[in-house]
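The block underneath contains the structure these notes are about, expressed in structure tokens.
With one protein chain held back, the other chains of the complex are shown just where they sit.
What follows is chain A.
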Amino acid sequence: MRLEKCWFCSSTVYPGHGIQFVRNDAKIFRFCRSKCHKNFKMKRNPRKVKWTKAYRRVHGKDMTQDSSFEFERKRNRPERYDRNLAENVLKAIPKIDKIRVTRDERHHKNRMKGKKEKLQKEAAKELEQGISLVKAPSALRKDPSLTLPQKIKVSVSQRQSEDNNAMEE
């Protein structure tokens, strides 16, 4: 019994699931479900279909090179059964999974780095430009504390009170 990978979406195909398609040049394509099978028949390229692992790898959204992938490489020589070996492998599998998951998360975090600052900058810009939707421009001119604090080096307490004013309005 072997757990295969779906040719289209790269998820594991468990026994009893999916369809295998043998092309006339004897290349075998395994699919995990009819969704992948139908996409294949439509001649879609998995590298361009957003929800597949192939796309994510190509576009750098998922890790491509990692030593934890070496454990899952296909080996064609069957190993002689050794009880100790089997026991160690069974113990190691959840550990390797955990490591891979943490590395994935780190990769994701690295990818998303700088998003918070970007969002804040965009929000500040929007506030500056669109403040007229919230408060009439005449009111702003009369009471300039309602605008965002300018980037001046002021002592902390003063800046904080200005901030509070903007937040309250």
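Just so it is clear, a contact is a pair of C-beta atoms (placed from the backbone, for glycine too) under 8 Å apart; a residue touches a chain by one contact, two chains touch by 3 or more; residues count from 1.
Keep in mind that, in the parts below, contacts and distances are computed from a predicted model.
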item: Hidden subunit of the complex - UniProt protein name among "50S ribosomal protein L14, chloroplastic", "Dynein light chain roadblock", "Serine/threonine-protein phosphatase 2A 55 kDa regulatory subunit B" or "Proteasome subunit beta"; value: "50S ribosomal protein L14, chloroplastic"
item: Touch criterion as defined above, residue of A:N24, A:N76 or A:Q129 at the omitted chain; value: A:N24
item: Residue touching the undisplayed chain, where the options are A:G16, A:P94, A:G114 or A:G130; value: A:G16
item: Positions on chain A contacted by the hidden chain, ascending; value: 15-24, 26
